[in-house]
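Since the structure comes first, as structure tokens, the remarks are kept for the end.
Removed from the display is one protein chain of the complex; every other protein chain stays in position.
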Amino acid sequence: MRRFQISHTLRILAVLVVLGIAVFPLYWMVVTALSTNADLFADKPRLVPDFSQIGVFFDALAEGKVGGWLRNSLVVAVGTTVLSVGLGIPLGYALSRFSFRGKALTTLVLLFTQMPPEALLVVPLFALFRRYNLLDSLVGLIFVNSAFVLPIVALILKGAIDGIPRELEEAGRVDGARPLAILTRINVPLIAPSIAATAVISFFHAWNEYVFAVTFIFTPAIQPASVGIANFIGELGTPIQTVMAVAFMFTLPAVLFYLFAQKYVVAGMTAGAVKG
Amino acid sequence: MSVLEQISEPRSEARRRGHNLRRRSPLGSRWTPYLFLAPGAIFILVFQAVPLVQEVYLSFTRTSLLNPTRSRWVGFDNYVKIFSDDDFHRTLFTAIIYVIACVVGAVGSGLVVALLLDKGFRGRGVARALVTVPWAAPGIAVALIATWMFNNQYGIVNRFLNAVGLGLPGGAILDSPRYALPAILVTTIWQLFPFTSVVLLSALQSVPQDLTEAATMDGAGRWATFREVTWQVIKPVVGLLALLMTIWSLRRFELIWLMTKGGPVGATKTLVIDLYSQAFDSRELGTAAAIGMVGVIISLMVITASRFVARAAEKEGIR
Partner (left out) sequence: MTKQRIGRSVLAATSAVLVATALAAGCTSDNGPESEDGVITVTFAASTFGDPGRGPALLDLLDEFNKSQDRIRVAAAAVPFPTFGQTVLTQMGSGLGPDLIRFDMPEFAAASEAGLLAPLDELIDVSQYNLHQQPDKFMFYDGVRYGIIFEASNYALFYNADLIPEPPKTYEEFFQIAKDLTNGDTYGLAFRQTEAEMAGVWQDIFNYVYGFGGAWSDGKNLTINNPKNLEGLLKYQELYDANVIPRGADAATFRRMFAEGKVGMEINNGGYVTATRGQNPDLNFSVAPIPFPVRAQGAILAPITINAASPAKEAAAEFITWVLQPENQVKLQEILGASSVATVTQRSAESLAETPFLTVFDELTDTSLPHVVLGFEAKTPEIRQVVVENVIAALQGTIDMKTALDRAQEQALALVS
């Protein structure tokens, strides 16, 4: 009994340390956002936020653009998540269960797509987008982000489906179910944690993406927040307090999405599986 | 089968297993696999494969960013140029160090964190959500706050180091050829560990609890349980993750670009930084493409090497 309790306490302590490391820079963003210029260069650093400066956050919001930026980021991120997970589940399933010509090659190709850096592909993609009128649109960003994320989603889900014994599907097949139904009724609920993981991966990738967003979007009204924040970095000065305030407001929704993803999505799907 | 096993499996084996499956399927539609594959595959082809092929072509040309449609064929000139540049050798070396440190650091710390969060405790959901904060934070914001935290005169890192007697000369971190890369690595691993821990956690959660319970009941200690049960189940995921992180690290660029742009004096210049600088500062798309191809070839070599490693491990029966 005692051994269990000590290791439990140790675990809690370790988790707290990890959380401290993870969250400290974010905390520091808040402290910086709420510091006056004098505070920043004082002899003794200000360690605790000065909430009398909270106006910084409201000013940033009142500017009117931050809300729009967050909305645009949300559209791109959710769109990317839906598209890449939606295409990735059948793709991963096919890679896992079916045998077809060039299967090993396909897996290699998927890995291969992760190799070239975004910077390398910006120029050709710009020409491509121009031809198909995808420039200056959030849909275009959704497409390009999904294209980058889909291979990983497919590979992760393939790995997850690999771990499900085929016998479980046999039962369904014997009952005469079509492959699509097997996929959704049997496999999907079982790989729910991996689906949630890939949803989070897709969301975060799209949420933070900058290079394509800044090159392909021309109209300020549809700028996502990743580009919007860069707007504050001016030639003659960066109001670091405002930037940090906006950065904090930009980080929160993504974290909230993760809370949602892990609780709701997983629960919803596993509940269905239990019910049969 | 894990991805690694998959791509190293001899063809005949795969075909044999595949045929069994198809014969048993009552639906027998030959097209079903392709229907499942098609939407995703087409998507990837259009948005990734086509531009990539264009880039391969570009690497053999001299093309300006300002006139990307006008290319002049120069054969292997770009490759000769970059390999005969001494600085490029340093860039390659820095890139490799960066990759190894990132992968080991991110996968290692991700595994530790995933293990910590695997068992239940009060507030675990909140803890899991908070752990994703570094990942959720936008790159520009991370670069800005990290640069401020590392500031020579006023940064909290220097203040702390001075307070515990480990002060650095002049507080130089990001502008010191010695400490710039470690600082970037620390920041990068901080950004990466939530991703690796999320993936590893989902893998840990699929470890069948009855197996671990059986092992414990059989009297196995925690370490033995981990080694024989848990590790066996998550090994494929760790392998895939390490592979992915390696390939990704070869192209990570935002943090370095925003914090040091490859300086000081090339101390943090990786392949991608060089590529970006060639493309957008020097406006030489051809040279940039060539550097990009070098990175891709390195990734290919990594994947091939991992294939051999997996096959060798299989042959020796280490499973």
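Letters A and B name the chains as they come in the text, with residue numbers starting at 1 for each one.
We take it that contacts are C-beta pairs under 8 Å (C-beta built on N, C-alpha and C of every residue); 3 or more make two chains touch, one makes a residue touch a chain.
Quick caveat, the model's predicted, so the values are computed rather than measured.
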item	value
Option from A:Y27, A:F100 or A:F126 whose C-beta touches the chain left out	A:F126
Residue of A:I222, A:V246 or A:A261 in touch with the missing chain, whole complex considered	A:I222
Hidden partner chain, touching residue among B:L65, B:L115 or B:L300	B:L65
Sites on chain A contacted by the missing partner chain, in the whole complex	37-38, 40-41, 43, 72, 75-76, 78-79, 82-83, 86, 122-123, 126-127, 130, 133, 135-140, 142, 184-185, 188-189, 214-215, 217-223, 227, 230-240, 242, 268-269, 271-272, 275
Missing-chain contacts mapped onto chain B	64-68, 140, 147-148, 151-154, 170-175, 177, 258-265, 277, 280-283
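The criterion applied here is as follows: only the chains that are shown with their structure count from here on.
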item	value
Residue ranges of chain B touching chain A (in the complex, touch as defined)	1-3, 6-7, 9, 11, 14-15, 17-19, 21-22, 24-27, 29, 32-37, 39-41, 43-44, 46-52, 54-55, 58, 65, 68-69, 113, 116-117, 119, 121, 125-142, 144-146, 148-149, 153-154, 156, 159, 190, 193-195, 198-199, 201-202, 205-206, 233, 236-237, 240, 243-244, 247-248, 250-251, 253-254, 272, 275-276, 279-280, 285, 288-289, 292, 295-296, 299-300, 303
Chain A residues within the chain B interface of the complex	8, 11-12, 14-15, 18-19, 21-23, 25-26, 28-29, 32, 40-41, 45, 87-88, 90-91, 93-95, 97-100, 103-104, 106-121, 123-125, 127-128, 143-144, 146-148, 150-152, 154-156, 158-160, 162-163, 166, 173, 176, 178-179, 193-194, 196-197, 200-201, 204, 207-208, 210-211, 225-226, 229-230, 233, 238, 240, 243-244, 247-248, 250-252, 254-256, 258-259, 262-263
